[in-house]
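Got a structure here, written out as structure tokens. Questions coming.
Note that one protein chain of the assembly has been removed; the remaining protein chains are unaltered in position.
And then subunit A:
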Amino acid sequence: MPPDPYLTLTAITKAFTPGHPVLDNVTVAFRRGEIHAILGENGAGKSTLLNILFGMYQPDMGGILLEGREVIHRSPADAIANRIGMVHQHFKLVPTFTVAENLRLAAPPAIRPSLARNADIARLADSFGLSIDPKAIVSTLPLSLQQRVEILKALINKAELVLFDEPTTILNPAEIAAFYKVLRQIAAAGRAVVVVTHHLNEVVDHAQHASVIRRGKLISSGPVAGRAREDFVRDMVGHEVDLSAALDGTGEAPGAVRLSLQNVSVAATPSSSGLRDTSLTLRAGEVVGIAGVEGNGQRELFELVAGALTPDSGTVEAGRSHADGRPRVGLVPEDRHQEGLVLDLPIAVNLLLNKIDEAPYARAGRLNHAAITARAEEMRAASDVRSRNVHVTPRILSGGNQQKIVLARAMNEDADIIAVYQPTRGLDVAASEEILRRLRDAANGGRAVLFISSNLDEIMRISDRIIIFYAGRAVGEVNGRASREEIGALMTGGAAH
């Protein structure tokens, strides 16, 4: 018999607009010593559930039982007092403060004396197995270390239940492994750990208990052992999806060369190796995957193709170019908030941003809003962007819908080449599948697709050829059917070259 739950959310119902519950009668129980994953697609309601537990929102119905006794969390302060800690998806850290200052800021009065000196903080951090320099300014730390500060914050404040909202979105694979190691330690010390995520692999690999929420309803909740990936996918999405099926090409030989990089070099930076004497060709009708650990020249490659960067040496030649010499390429940049979208301008403008100064959208310097709206509505319908109309801003949309806008604009570019960089990062299963399918279709329709990603599964499913980058060089090329081991060895520089 499993031990009694440490905390139970009972029959939680919450609606932000009457009649449309975000959560509908959800009951889950969290136990000490367990990593409990809450799985669901974007917008399923899992973050809302966490926020209710942490006192950010009040449930319309239902309540919280802490070791069998009813508690009410009116604000995060109540939750913290009940020994609940939360690591938010967007960190609650003061970026210009040192690690020590952030920890002191968050500490309740009883804890503060133990944080008076930086040496005390360093020792405390070590005792949790989370070493960190207390004097470091938070904004200068990599995201994985910033997250470590958040975890420390919860542990130092004596949290018995630690909540994580989408903790691995910002981490690379090595960091993810290290992160779950820390989580196992936390659970092993007798605390309860709750992780909200839509990354299935992590759940299967690391969680002991999983609850799946779909459209506000609890679909399943139980031990992970004995359940297969496919079961979870079905529970999340509502129908069968094969996440390992290859996305097939047309079977025809690729066509003419559309893009050619010859011996390009770009200087290294502290966060990247740059590019060193790298060559690459891209042909019509094929998807070329670029695999590699991040920081091995992928960003420089994307920026070269985008025309945002000029190589120190070597040439970039595209079949067709803009008037200013930049290659004509449909672009899906890495960071859709910063580079992909103007979040506070209407969807219509975002969809046509690359064409907004051309006829029929602009004439003699005057925007033709009727033409913009008409074309944008067409594109929105074709790309299945779910919004009320094209006049709302992308800021209010989910990540999946935002990315569909970016992709629709890239496809609408009058170009033979589509270059994408981390196209599915942060997206849920359904949205990711949609994006991958559209890219494959673009290649099957005769375009050349450059697919840069740190998600090897995706690269292997969609690519006709895979080029592996290591330390700024293309260290190997394999066909799309190559084994994971072969690619993995090349990614870490293990193969002879």
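Basically, a residue touches a chain if its C-beta (ideal position, glycine included) is under 8 Å from a C-beta of that chain, and two chains touch if they have at least 3 such contacts; residues count from 1.
Heads up, the rule we're going with is that contacts and distances are computed from a predicted model.
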Can you match the unshown chain of the complex to its UniProt protein name from these: "Paraquat-inducible protein A", "Cytochrome bo(3) ubiquinol oxidase subunit 4", "NADH-quinone oxidoreductase subunit H" or "ABC transporter permease"? "ABC transporter permease"
Looking at A:A11, A:M56 or A:A374, which makes contact with the chain not pictured? A:M56
Can you tell me which of A:R104, A:R215, A:R234 or A:R465 touches the chain that was removed from the display? A:R104
Per the touch definition above, residue among A:K92, A:K181 or A:R229 touching the missing chain: A:K92
Interface with the unshown chain - residue positions in subunit A: 56, 75-77, 80, 88, 90-97, 101-102, 104-106, 108, 112
